[in-house]
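Missing here is one protein chain; the remaining ones are kept as they sit in the complex.
Up next is subunit A:
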């Protein structure tokens, strides 16, 4: 089994910039502002330069915020009730009435509120008994970001050079190449964005998962509208299927799968027709991670608990897998869809499952019916620097040559080199370090990078870093890795 001791740690105060032909380039942070990656390779020269600071965010002002500007005055009780009714609705009026001391009205309001609470309680109990669902919150937050980070999610377009960034103010900002400003997708119902993903085989559509459901925005890149209205979006909403915590487009772009941590059912949508089919198996709970493999043949759905399922997308049958404890924290498919890597929320290991093309995981014929740990990511300390720990996110690059690993509590992103065929081989490659005080929040590989692989890291400061791993033709034919050892 591999471990993190094989990595070469970056020097104190250095920012890792890129890797060119196996050679890692880094720089002292003090020089970083004036000397960036473009000086070493021009492969990311046109990539959007993104830095989401607190100043550019547009935090929504709610009615409560506005109210704080005014000094509260004494108003008659009835008038107060009327005002509350028009501003906040019936329920809030009842609450206000119940806090007062008016003999009939306050008592009546209290009784009505108790009745409502009781009804709600019975309704919830009834619902839970039917769907065998506990109000379960996943141990691993679906919002895999550092608290107070300005960036919530990122998504590279599969065919073009544009990236969507979901920010903490619940806007989605689109950045094109050469730093050109794209539209900002914002709507008042689009609250608590948890996931975004561009639609494959489409240049303009992006799905945004949030508390209200999924908004599929259609943003025409040839129309210069900076703030598209809601008429450009379609809401996919299903009763009890909120909040959306993960979504995945099929590689052909015709289906969209969504899951919620409070709903045991996974819905697969035909977006244009606003129709869905549900994937459900008995005993399932809420789900929180979904990954569609690149070939479109398999769909991984991890439950909020120690179970996960791998769906065969032809027959729509699933295989149930179970881990010892915790739940799946991160998972990724190899580009060919034959290997699945995953990590749990309680063990610092990366496991792998291999499959044949014929079925999801043909364990009967290919070996032991269990996942094999291949990398030990336990925390190690070297020269006062701590790396590793529990895995937070994992990404496999589209060519299947690199796996990037983001850790729960440490500030370095690990990149492994991989070889999928004939058997999975994994080698330690490089740690990516950010500026001091910066911690990585999100990672994603660019999907159409021609010169190797390009990992985009969103740092807690709101900075997006593009980390290119570039190969020249000669290097690709005779690779020379300084830290490469085969697992098998």
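The working rule: contacts are C-beta pairs under 8 Å (C-beta built on N, C-alpha and C of every residue); 3 or more make two chains touch, one makes a residue touch a chain; residues count from 1.
The rule we apply is simple: contacts and distances are computed from a predicted model.
> Quick one: find the hidden chain's UniProt protein name among "Coatomer subunit zeta", "Ubiquinone biosynthesis O-methyltransferase, mitochondrial", "Diphenol oxidase-A2" or "Nucleoporin Ndc1 isoform X1".
The record for the missing subunit names the protein "Nucleoporin Ndc1 isoform X1".
> From the list A:189, A:202, A:378 or A:439, pick the residue that touches the absent chain.
Of the candidates A:189, A:202, A:378 or A:439, A:202 is in touch with the missing chain.
> Looking at the full complex, which residue from A:292, A:351 or A:449 touches the chain that isn't shown here?
The one listed residue touching the chain not shown is A:449.
> Out of A:41, A:232, A:285 or A:345, which is the one that touches the chain we can't see?
Spelled out, the listed residue whose C-beta touches the missing chain is A:41.
> Need a quick check: the contact residues on subunit A for the chain that isn't drawn.
14, 17, 20-21, 23, 25-27, 35, 39-46, 130, 159-161, 177-178, 201-203, 222, 252-255, 268-280, 296, 314-317, 448-451, 470-472
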